[in-house]
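Input: one structure, supplied below.
Apart from one protein chain that is not included, each protein chain of the complex appears where it belongs.
Chains here go by letter, A and B, matching the order in which they are written, and residues are numbered from 1 within each.
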Amino acid sequence: MSAGSSPKKYVKVWFLLLVLFAISVIGPAFEIRWLTLITAFGIAGVKAFVVAKEFMHLNVEKKIVSYMLGSMFLACVLFYFGVAGDVMNSKGQHWEKKVYKVEKTKASH
Amino acid sequence: MGIVQPIATRRSATGILTGKLAVWWLIGSEIVIFGGLLASYIMMRLLHGDWANEAEHTNVVIGATNTFVLLTSSLFVVLSHYWAEKGDRDKAFKYMWLTILGGALFLCFKSYEWTHEIAQGYTISKSLFWSFYYVAAGIHGLHIIGGVVIMAFISFDLKKGKNMHRAELIGLYWHFVDIVWIFLFPLLYIAK
Partner (left out) sequence: MSNDHDHHEQSIWEKYIFSVDHKVIGMQYLFTGMLMALIGGFFVYVFRMQLAFPGAEVLGWGIVNSAEYNALVTNHGSIMIFWVAMPVLIAAFGNFLIPLMIGCDDMVFPRLNRLSYQIFLISALVLIASFFVQGGGFGGAWTAYPPLSANANYNLTPWGSILWLVAVALEFVAFLMGGINFITTLMNSRAPGMKMYDIPIVVWMIVLASILFMASVGPLIAGAIMLLLDQTMSIGFFDPAKGGDPVLWQHLFWFFGHPEVYVVLLPAMGIVAEVMTTFSRKKLFAYKTVLNTAIATGILSFFVWAHHQFVSGIDPRMANIFTVTTVIISIPIAEMCFVYIATLYKGSIEFTTAMLFALAFLVEFLLGGVTGIFLGASGSDIYFHDTYFVLAHFHYTFVPIAIISVFAAIYYWYPKMFGRLMNETLGKIHFWGTVISFNIIFIPLFILGASGQHRRIYNYENFPQLATDGMQNLRVVATMGLIAMLVSQIPFLYNFVTSWKKGKIAGNNPWKANTLEWVATSPAPHGNFKELPTCYRGPYEYGKMEGRKDDYWPQNEES
């Protein structure tokens, strides 16, 4: 569905966004972990894509813009993977973060 | 101050209007700022299982309402851009103000939400979860305020038929702010 040339098309895109949004809100109600992840975060990704493509007109914009935005996003991904090894873990092969205790009280973990 | 626009501003070797190109680069820089903040949050959240106890208390109803408000305001701003391009000053002005209304509504709901949370003791220093919550949503909120102010200025130009291309430029910025919230919502409200 490509929009961009008439208000009607934009409204259709908006409606699609609302449907996706509704799914992402209902999904977690089932309390199934993988379902929540897909509906909440997967759909967030899809919604972001739709807004970028149809509302920000990245589908007709010069490619260099998409490459630039994509590179910035990749920098964030790189940052995440470079740092998570240290920050996300509470212990490793020969170390542990002793100062606090991780309390696993929530069943969903 | 009568500053003549340089010829440099009117050139376009890339084919992209200069103002628009600048907004794209601005968005690029903001992606890394929010990305760094949210990456840090995600790492810490995954490490601290006990934050789920705190996250329980975020208000999904208000969060979801705000998501709906922002999505709708994104529609309004793209319509304002559409009518600005068609040269319809009044419609462009009207839709710009509907967008501003959406932003204002977002801020109202957030103020209500935060007031209640703070009154219940979920302050920025209660737990690192709440620290991230207030910083992330707070910086996002500052961007909403900035966007609303700029939109107001642009709307008056639109009414006079001046700088109509700026409807698109502020629209791009606004869509970006919307996209940040699209990710903030599941991160802060759904991921329990």
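Note that a residue touches a chain if its C-beta (ideal position, glycine included) is under 8 Å from a C-beta of that chain, and two chains touch if they have at least 3 such contacts.
Only a predicted model underlies this, so the values are computations on that prediction, with no experimental measurement involved.
**Q** Looking beyond the chains shown, say which of B:31, B:137, B:167 or B:191 touches the absent one.
**A** The one listed residue touching the chain not shown is B:31.
**Q** Specify the residue from the set B:46, B:64 or B:124 that touches the hidden chain.
**A** B:124
**Q** In the complete complex, which positions of subunit A touch the hidden chain?
**A** Given the touch definition above, subunit A has residues 71-72, 75-76, 78-79, 82-83, 85-87, 92-93, 95, 97, 99-100 touching the missing chain.
**Q** For subunit B, which residues touch the unseen chain?
**A** Residues 3-4, 6-9, 11-14, 16, 18, 21-22, 25-26, 28-37, 39-40, 43-44, 48, 124-125, 127-128, 131, 135, 139 of subunit B touch the chain absent from view.
We adopt the following convention: only the chains that are shown with their structure count from here on.
**Q** Report, in whole Å, the distance between the mean C-alpha point of subunit A and the mean C-alpha point of subunit B.
**A** Measuring from centre to centre gives 16 Å for this pair.
**Q** Which residues of subunit A touch subunit B in their complex?
**A** Residues 6-7, 10-11, 13-14, 17-18, 21, 24-25, 28, 36, 40-41, 44, 47-48, 51-52, 55-56, 61-62, 64-65, 68-69, 71-73, 75-76, 79-80, 83-84, 87-90, 102-106, 108-109 of subunit A touch subunit B in their complex.
**Q** Taking the complex as given, what residues does subunit B use to touch subunit A?
**A** 14-16, 24-25, 27-29, 31-32, 35-36, 38-40, 42-44, 46-50, 52-53, 60, 64, 67-68, 71-72, 74-75, 78-79, 82, 171-172, 175-176, 178-179, 182-183, 185-186, 190-192
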